[in-house]
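Every protein chain except one is present and positioned as in the full complex.
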Amino acid sequence: MKKESSKISKFFYTWIFLFVLWMAFTTSLDIAELIAGVFISFIISLFTYKFFTTTGFSILTPKKIFYFIKYLFVFIIELIKANFDVARIVINPKLPINPGIVEVESKLTSDFAKMILANSITLTPGTLTVDIIDNKLFVHWLYVKGTDTETTYNEIAKTFEDILIKIYE
Amino acid sequence: MQIFDYIGYFLISVGAIFLFLGGLGVFRMPDFYTRVQAGTKASTLGAMSIILGVGVLQPEWFVKTLVIVIFLAIANPLSSHALARGTHKAHQKPIVKDEKIEDAYEIAEHKAEEKNIK
Partner (left out) sequence: MDLFFIIIISIISLGALFGLIRFIKGPTTSDRVVALDTLSAMLIAVLVLLAFIFDRYIYIDVSLIYAVLGFIGIITIARYLEGGI
């Protein structure tokens, strides 16, 4: 695990993030709105920067941004696949399912990366993350193909983890 | 701008069909965990697709619709995960068709409890 970045970097990261969020919510370039946004996001980030991020600006390198955009594309494709999968099962009169909870071991160390992985798993074909304990994810699977850790890792987590490791490790 | 209109109407139609399938999935599935799977996935993509379709049809609203879509993409899997976890902690077990598949989460919880007692 890398050491945490400086307080100033974390603080400005939080401030800018919150301000962009403010602009997205108000969707106006009125000068009064912008000033109010700067002040409010300043006050909130004073109190929350310790918890909001552990990386600060060090996460914004061109390589990481490239992998992040690639991740988004992979994620959207998997999301669409997931929906056709669910649609196929729901329409089928026999309901072809074989459900069960299996264990997936993750190689990721950062909490935020694990959260993204768990969320992505939830939105992909036939899987739902029930809990995370240390580096083990417990996943409810609609049609279990095998319970050993190698099969579950390759079937469920591999697509996302290959990219996430490059961003966060 | 004809082409954007067609994209918008296409996205709205696809979204409506997926929302319908989400409702049907929640109705037809046999137990809670499978219902969460059908409900969250289909309804998330359905709602996202309809909202994005409206954003394409009305370009001034695009930023706001994008905010809602991103929020749904983050919040919906989180809430379904929290619900599944809460239900499992409330001792409602998932049904299994194949008896050989053990509940890995329950085993891990038992181990953690035993450690705490020691």
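Every chain is named by a letter (A and B) in the order it is written, and numbering of its residues begins at 1.
Basically, a contact is a pair of C-beta atoms (placed from the backbone, for glycine too) under 8 Å apart; a residue touches a chain by one contact, two chains touch by 3 or more.
Fair warning: this is a prediction, and the values are worked out from it, not measured in the lab.
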Of the chains on display, those the missing one touches are B
It is residues of chain B that touch the chain not shown, namely 9, 12-13, 15-17, 19-24, 26-27, 32, 35-36, 39-40, 43-44, 46-47, 50-51, 54, 57-58, 61, 64-65, 67-68, 71-72, 75-76, 78-80, 82-83, 85-87, 89-90, 92
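One rule holds for everything that comes next: only the chains that are shown with their structure count from here on.
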If you average the CA atoms of chain A and of chain B, how many Å lie between those two points?
15
Under the definition above, what is the set of chain A residues touching chain B in their complex?
24-25, 27, 79-80, 82-83, 86-87, 89-91, 95, 97-103, 118-119, 122-123, 126-131, 133, 136, 138, 140, 142, 144, 147
Chain A-facing residues of chain B, complex
18, 21, 24-25, 28-31, 33-34, 36-38, 40-42, 44-45, 63-64, 66-67, 73-74, 77-78, 80-81, 84-85, 88, 94-98, 100-106, 108, 112
